[in-house]
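All protein chains but one are shown at their positions in the complex.
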Amino acid sequence: MGSGRIRVGVIGLGTIGRRLVSAVTSQPDMVVSGIGVRRITPFALASRRVGHVLFHTAKCGDAIETHDGDDYAGGLDDLLATSDVIADARQAGLGATFIPRYRRSAIAAVFQGGEKASDVDCTFNSFVNYEAASRHSAIRITSCNTTGLTRVLTTLHREFGVDRCDGVLVRCSTDPDKGNNGLVNGAAPTLHESHHGRDLREIAPELRVYTQAVAVPMSFSHVQALTIQFKRRVTAAAIIELLENTPRIRVGDHTYGTTTGDLANYFAYTAEPRQSRGDRIEVFIWRESVAAEGSVVKLITSVDMQAITIADTVDCIRRMKFPKLARSECLLETDRNLGIAKQPELYRHVGVERAN
Amino acid sequence: MGSGRIRVGVIGLGTIGRRLVSAVTSQPDMVVSGIGVRRITPFALASRRVGHVLFHTAKCGDAIETHDGDDYAGGLDDLLATSDVIADARQAGLGATFIPRYRRSAIAAVFQGGEKASDVDCTFNSFVNYEAASRHSAIRITSCNTTGLTRVLTTLHREFGVDRCDGVLVRCSTDPDKGNNGLVNGAAPTLHESHHGRDLREIAPELRVYTQAVAVPMSFSHVQALTIQFKRRVTAAAIIELLENTPRIRVGDHTYGTTTGDLANYFAYTAEPRQSRGDRIEVFIWRESVAAEGSVVKLITSVDMQAITIADTVDCIRRMKFPKLARSECLLETDRNLGIAKQPELYRHVGVERAN
Amino acid sequence: MGSGRIRVGVIGLGTIGRRLVSAVTSQPDMVVSGIGVRRITPFALASRRVGHVLFHTAKCGDAIETHDGDDYAGGLDDLLATSDVIADARQAGLGATFIPRYRRSAIAAVFQGGEKASDVDCTFNSFVNYEAASRHSAIRITSCNTTGLTRVLTTLHREFGVDRCDGVLVRCSTDPDKGNNGLVNGAAPTLHESHHGRDLREIAPELRVYTQAVAVPMSFSHVQALTIQFKRRVTAAAIIELLENTPRIRVGDHTYGTTTGDLANYFAYTAEPRQSRGDRIEVFIWRESVAAEGSVVKLITSVDMQAITIADTVDCIRRMKFPKLARSECLLETDRNLGIAKQPELYRHVGVERAN
Partner (left out) sequence: MGSGRIRVGVIGLGTIGRRLVSAVTSQPDMVVSGIGVRRITPFALASRRVGHVLFHTAKCGDAIETHDGDDYAGGLDDLLATSDVIADARQAGLGATFIPRYRRSAIAAVFQGGEKASDVDCTFNSFVNYEAASRHSAIRITSCNTTGLTRVLTTLHREFGVDRCDGVLVRCSTDPDKGNNGLVNGAAPTLHESHHGRDLREIAPELRVYTQAVAVPMSFSHVQALTIQFKRRVTAAAIIELLENTPRIRVGDHTYGTTTGDLANYFAYTAEPRQSRGDRIEVFIWRESVAAEGSVVKLITSVDMQAITIADTVDCIRRMKFPKLARSECLLETDRNLGIAKQPELYRHVGVERAN
């Protein structure tokens, strides 16, 4: 395997795991060294049919179950032995319990936003602390909503200076593949401050972002309604121009869709961005929603919770293994391979850059 | 009929009309003089069974349809002749087309928020311009979301001085009885400023309120997530105390329900407030959601779009006919009869009072 | 308390418990002796405000928790001491674990359809085995869907002879007050035979009923689409006439509503039946859906899963304590008090009558 390619072991074939397998496969400098699963599902079988190798990684230290024995190339130890990095996409909260194991094997691991900040070395977002990836071995990526918020706010802050942002996140109560676990006919507000703004403040304390969240009966991408107070007067036109010229942000008007379902359809049925299955790695911002009055701007975004963090995860893996690689090069490489690249010069400055 | 009671002709037996019939019936100084309908539905039949008289009011000037002739006590003219006030709860936009007719008959009419401000003499909210009701003959009540917003913000403004409010309204895409006309699996943001804040600014220009709205697949009461900037430091405790001591506002914690569906159940199954069918005329505010930091307060409310404007409509009708009646007396009377009264002294000062 | 009234202890204030409290209260020969709850919720407080006495019944044998001590009139022992019958409406599966306790106290108990048939003495439905109630002390009521199916099929069978029925139940994935625990955008079929037909065959083996079930994202009453093969030719008119003249069955046309949401609204907003809150204890059958061709009839019903079993539960309690009471008298008494009675002579023959 390999000849210098980063060998990535992906654990879990859920919403995120499936997309990580595709995303890693799309990167010429990476290879999926194996996929860790708990049991042989049609998903797992389909993955094997296209050439992936399956490992049994159900529980730390478990023996491989006999009756399925011949289906697996090995257990977790075997997957670790053949990988340079683990992308652990197990269900929320489970991944972090494997950190001691990964440390013993001296293997770096990337987790998703479902893990707790306190369980990992670092919370990572490519628009905030890209360089940190090379200094830690157990890293979680910011959650989907926080990732979207971060891209927009760090971009606006760098250029115009954000004084404060108050956001309301209208959230899917479940993912499309977990439809039997959601809300029916009602909204469930998060009664205290939602974690999203707080998470962003933790990695970028200069951003005063405060969020409320309301879960609703849908499973197609979140909506964020933001009120942003700038330090000076701004115009909607200037905001739109900046966002249009920022990687991983997509500005579109109502013809792309006036509901999040329409949006999902748009991305599933057009040739660009070239992500299959309608995945939308970019944050979408409705152009018509951007309204400025004095120094206050309102805008509405849509975040595909299934796909948005994939780009940051790929960046993180690459930086872990190439600790000298510049952010602009790394992100451009990721985006080219994911089919969402904008012009190279737009990658020169993105978000903020912090040292933590 | 009568002996001094206000004779109210209710037109329409939809979401609002049905509730107006009940609400007017509950007021000892009012009587439903007749119900105007387009056709004999089970709703209409049930209303007649409990003693109401039906009139045929399908289209301005229409003759009563022959085949249903014996079912009706008369047409629109007959209903007007027997009424002091018309509460017109036809579908949005239709009511206002009857204003010339009402003026010809010199009868005052109250409309709901679906009519346009420009089509009526005045937009009415009991917490803002109660006295205006006696100076106009074609009045619309503020819409459900605006009514909720108005109660909360005028109350807070009078006591603490609101500098600015930014709100996001998570809206039902349809009413419970129009379930075949709503959203499935997706959110539909209003891409420009929603009318709610603007409507409130029009009747109370001192309140700088700006709203965004997102419709979602539900039919049980809206949710409002507000960020309120006060002119001075405030505490959550002071805010909560004030709201608890304000008529038509209900502060409750998560045990009342953590979803809007739970809330609806709570109000349907407890003896207080005594509205049947789970109608919630009060704005509900989750106590846990009230958070203050310096001069900024966040809170989350829930508005039962089917019921909230009923109280204001009853107030408006009474003030139209008793132009000397003080606001405190009128609102207390309404609330007592609706079963939602708080202590009488709390009615002394509510909202603001403007002259328009 | 008392003077001959049946003292009913209701345990649980969920979807069913709340309705049982109301239903028992409405029966002049019964009284709610107390309500057993796990903790003091707004529901519990509201119940106490209207005069009910609360008991702490969290776990079998538990001491009453000190910090709440003064809120309760006692524990489970105290509730048993003051009751003649227990209506146990705890969450599904929990109630039956208390059967040994109830037996030790020699108190009869009625459970809901969430308990397993094998855990109780008898599964009860007023249209099938009314008399059995006086011979057992731990009885469960048939589940909501089975209760609806039973009323319709035993009625048709008695009159016309049903050879076989194949039904598909389109089920709510959750109740209105448990909205955060249901399906989003998708259907979940029960892959094997659903229990409903099987449950009915167990208590009425002469009825060959086979059901499939599909859960969907809604919380307002189930829909049943039935194909019934009779032993002889029948007409839609004869079927309709029979169903119209059967207690606890309500035949209505599309003007009552073309969606189950509309139906719920109808029952919430008309004066008949006189159940508050829109509860529909009767099975609803759309008249237009009844179609006969030769000996095969198709029809579509709607079952309010929150309310339909309440009538049978009340019947069961009464028969337990008045073992000589005729079915026709008992059911008529229940229905009169619930506000859904039809003419007395229609109660003479209902459903079938089995001895088990």
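Read from first to last, the chains carry the letters A, B and C; within each, the first residue is number 1.
What we mean here is this: contacts are C-beta pairs under 8 Å (C-beta built on N, C-alpha and C of every residue); 3 or more make two chains touch, one makes a residue touch a chain.
Everything quoted here is computed from the prediction, not taken from an experiment.
For the options C:37, C:107, C:223 or C:268, the residue in contact with the chain missing from this view is C:223. When the omitted chain is restored, the residue from A:118, A:255 or A:343 that touches it is A:255.
Touching the missing chain, out of B:45, B:73 or B:184, is residue B:184.
Only one of A:33, A:57, A:219 or A:289 touches the absent chain when the whole complex is considered: A:219.
Where chain B meets the omitted chain, the residues involved are 172-174, 176, 179-186, 188, 215, 217-220.
By the touch definition given at the top, chain A reaches the unshown chain through residues 18, 41-43, 46-47, 49-50, 176-177, 179-180, 184-185, 219, 252, 255-259, 261-262, 264-266, 268-272, 276-278.
Residues of chain C in contact with the chain left out of this view: 166, 168, 170, 183-189, 191-193, 210, 212, 214, 216-220, 223, 225, 227, 254, 258-262, 264, 286, 288-289, 291, 293, 298, 300, 302.
In the analysis below, only the chains that are shown with their structure count from here on.
In whole angstrom, the spacing between the mean C-alpha positions of chain B and chain C is 36. Centre-to-centre spacing of chain A and chain B amounts to 43 Å, using the average Cα coordinate of each chain. Residues of chain C found to touch two or more other chains are 176, 179-180, 184-185, 219.
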